[in-house]
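Some chains omitted; the rest stay in position.
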Amino acid sequence: MAIEGKQEAARERRIRLGMVGGGSGAFIGAVHRMAARLDDRFDLISGALSSTPEKSAASGRELGLDPARTYGSYKDMAIREARLKDGIEAVSIVTPNHVHFEAAREFLKRGIHVICDKPLTSNLADAKKLKKLADESDALFILTHNYTGYPMVRQAREMIANGDLGKLRVVNVEYAQDWLTEAAEQTGAKQAVWRTDPAQSGAGGSTGDIGTHAYNLASFVTGLTLESLAADLDSFVPGRRLDDNAHVMLRFAEGAKGMLWCSQVAPGNENGLKLRVYGEKGGLEWSQENPNLLWYTPFGEPKRLITRNGAGAGAAAARVSRIPGGHPEGYLEAFATIYSEAALAINAKKNGTKLDKAVIYPTVDDGVKGVAFVEACVASSKKNGAWVKL
Amino acid sequence: MAIEGKQEAARERRIRLGMVGGGSGAFIGAVHRMAARLDDRFDLISGALSSTPEKSAASGRELGLDPARTYGSYKDMAIREARLKDGIEAVSIVTPNHVHFEAAREFLKRGIHVICDKPLTSNLADAKKLKKLADESDALFILTHNYTGYPMVRQAREMIANGDLGKLRVVNVEYAQDWLTEAAEQTGAKQAVWRTDPAQSGAGGSTGDIGTHAYNLASFVTGLTLESLAADLDSFVPGRRLDDNAHVMLRFAEGAKGMLWCSQVAPGNENGLKLRVYGEKGGLEWSQENPNLLWYTPFGEPKRLITRNGAGAGAAAARVSRIPGGHPEGYLEAFATIYSEAALAINAKKNGTKLDKAVIYPTVDDGVKGVAFVEACVASSKKNGAWVKL
C-alpha cells in the first residue's frame, strides 16, 4: 500500500433512508444500496420494494428490514413514515421511469428528501410538474446522474471552468452499449422489457436510458447550454417500439458544436460512455470504462495523462476520491459520491448550516432538461432531423 | 526476426514515372516518391515539380532527375514525354486540388496513366468532366486514397463482404487533426495557406482535405452507398475561409445510419482517422494511428484483436502485407500498396493479361463521389443542415 489515505468524514448520525422499487431481480436497487452504504452516511430502514405487497415483504426480508417498515405501496410508506418519530428522512426511488413522478410527489409533499433515478419522468409534462413540486417543497431533490460522481469528471469540469481549454468549440459525447443487439425484450428479460416499453420508459428508448446520461455528462463538464439539436433515431431491431440508436447533432448557446451518439445495438460496447471536448487552447478526453484517467491535450504540448489522486489532479477530484492513485475506483464509488453529496446537503439543511460550495449533485432541473432532451430528439427525428430548440 | 517473410513479386521491368508538383517544401510529393520506390515497381525519371521553371529545375536536380526530363509546365511535360520512345508511362499528380483536372487531362488524352492525389478536383463540374475523360481514355486513373492500402482496412472490408457482421446498422467514422487550431495560414505556412484557400482547395476545407478520406474509407470498408447527408460546418478560427470542423449525419441506401466528424481544430489529435462499423452480428473498429490492429467484436463473444499477418487475418490483408505481425507497417507502406496495385493494373493493361480480382485501387469514380460529398456537405450546411441527396 502506498500513500497517506483519506479519512472518512467526521461522524454525524446516519440519515434514515427508505427505498421505493429495487426488489428482487432489480439491478439498480442493489446499486443504490451499495452506494448508500459505502461512505456510511445512510441507514436503509424502510422500503416499498416491489409492485405487490407480497413481493415487497419478501424483498424486505431478504434485505433484513423490519417487517413493520416494509410497505405494499409507496403511498402507504410515505404516509406512515412521515408520521413516525424515527421515520425516514430520505427516500430513494428506483422504479421504472413512469412511476418516478407519482412516487416522488408523495414524499416531497411530506417533506421527505427524494433521491431519484433518471430519467426524471416518462414525459416532459410530468417533469415540469415535478419540478414545481420540488421547488415548493422544503425537501431536497437529488437525481442520480451518477457519472457526475466520477473524480475525473469533476476534474474535467474544474479545468474547463478554470479556462484551461479556452473558449470551447467542439463537444462530442457518446454512450454505446450492445445488450439490445437482439430482441431481448421478446425473451422476457425484465430489464429489456420495461426499457423498451413506451408506457414505462416514455418516448425515448436509448435516448432516455443512456442518451440522457450522455447529455447530462456533456452539460455538467462543459457548463454549456444546449440550444438546439437535430436527431436521427432508429429502432434497428425488428419489432422494437423505442429507439435503440440515435445520432444527434448539437448546437450550444455559447457557439460550440457537438455530436451525441447513443446506441444499444453496437456489439463490443458494454458501457461505452465517452466525452471529448476541444477548445481554443486544448482538449480533454474521458472514458467511463477506464474512469480513473483523463487525457489533457494542451495545444502544442505533449499529451498528458492525469490520474485520479495523481500529479496534476486538482481539488475537485481529490475531494471525491477515497484511495490513492493507481488503486482504481469504479462505478459504485462514483455512485456513492452522489449519495455522499446528498448526505452533506441533507445534513446542512437539517443543521441550518451553509452548504460547502464544492458539494455538487444533479437536481430536478437537470432532470427536466434530460426529459426535454429526449422529447426534442423524438420530435426532431419525426421531422426528418430538423433542428429543434430546447 | 521471426517467421517466413514475403518475397517481392517476381520482377517485371519498372514502370517509367513522372511527377507533377512535389517540388521543394511540398510534403505529399515526397510521400508519393517513397511510396513509388518501396516495392520497386516504378522509376521516377521526369517531373514538372513546381509552378515555375526555375523551381522545377532546381527540384529536379535535388532529386537527381535528368535536366532534359525536367519541365517548366505539366503541359510541356505531357507533350514531350508522349513523344519519347522511353517516355513516361505514368504520371503522379500531387499539386493542390485546383490543378488536378487540367493536369490530368493533358496526360490522359495522351494515353499516359494518371496517379492523382485526392480530392479529385476542386469542384464537381471538373470532377465529372475528368471522369468522362478518364472513361474515354485508354489510360488508367488511380486516385491515392491511401488509407485503403492498409492491410487491416482490407481485412475489415473482406470480413464485411463475407457477412461476418451481418446486415450493417451503424457506421461511425471520424478524422480529427489539430494542426489548424490556430490561424497557421496567416503565418504563411505553405500547407495551411493553400488548404484554406477556396481558389486552390475548392468549397471544402476540412471536409475536402480529410472528410473525403473518412467518407472514402467508410464506403470502401462497408460497401454501402451513401444516399443522403445532413451537415453542420464551422470555421472556428477567426478569418478562416473554409470549414475547419464538420459534423455530418449519414443515411445509406441499404438502411444503415452513420455519422462523420472531421476536424482540424481538435487539440491532441494528430491524424485521428477512425472507423467503427456495427451490424446485426458484430462490430469492427480500426484506427489509423495504430493501423496494424483490428478489433472484431462478434456479439456475445469476447472481443478479438486481429493483427496484421497474425492469427485471424485473412487473404486480403496478407496479400498487401510485407513483413510479419508485430513488425509494424505504417503510412508509407499503405501508400506504397496503392502504387503497387497501380503497377499491377498498368502491367496487366500493357501485357493484355487479366487483372487479378484481388487487386484494388481507388478510381476516378471514387474521386467524383468524394467531390460530390464535399459539395453536399457545403450545400446541407448552407440549408441549415437539411438532408441533401448524393
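Order of writing sets the chain letters: A and B. Residues in each chain are counted from 1.
Just so we're on the same page, a residue touches a chain if its C-beta (ideal position, glycine included) is under 8 Å from a C-beta of that chain, and two chains touch if they have at least 3 such contacts.
These numbers were taken from a predicted model, which means no experiment stands behind them.
Within the whole complex of this structure, the shared sequence is present as 4 copies, and 2 of these are drawn in position.
Just so it is clear, only the chains that are shown with their structure count from here on.
Chain copies subunit A and subunit B are related through a rotation whose angle, from the C-alpha fit, is 180° to the nearest 5. By the touch criterion stated above, subunit B contacts subunit A in their complex at residues 169-170, 172, 178, 181-182, 230, 232, 234, 236, 245, 247, 249, 251, 257-259, 261, 263, 265-269, 276, 278-283, 285, 295, 297-299, 303, 384-385, 387.
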